[in-house]
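Structure first, commentary second.
Note that this complex is displayed minus one protein chain, with the remaining chains in position.
And then chain A:
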Amino acid sequence: MSMTIDELRRILVECAGGDETAPELAGDIAEVEFEELGYDSLALIETASRIERDFGVKVPEDRLVEVKTPAELIGIVNGQLAGAV
């Protein structure tokens, strides 16, 4: 099991609003910074909480405050998932 960019996109929209088909979210957002996408630190806390429920892994707080892009967040989640197996 691993998390894809599309799954993260869905979670972001569910947690903090936005539109999956909107130009700023629809394209390749993996390397775009969350700040540029319009998701602030609170949105990321909400996202981490949803990831924990959906994927059963906890993103450590100290790493969450440093994470800048979707790719980084997916890396942390999938790293945990791999380790959890």
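FYI, a residue touches a chain if its C-beta (ideal position, glycine included) is under 8 Å from a C-beta of that chain, and two chains touch if they have at least 3 such contacts; residues count from 1.
We adopt the following convention: contacts and distances are computed from a predicted model.
Missing from the rendering is one chain, named in UniProt as "Ketosynthase chain-length factor" (options: "Cytochrome ubiquinol oxidase subunit I", "Multiple sugar transport system permease protein", "Outer membrane lipid asymmetry maintenance protein MlaD" or "Ketosynthase chain-length factor").
Shown as candidates are A:L42, A:V65 or A:A82; the residue that touches the absent chain is A:L42.
Touching the omitted chain from chain A are residues 14-19, 38, 42, 45-46, 49, 52-53.
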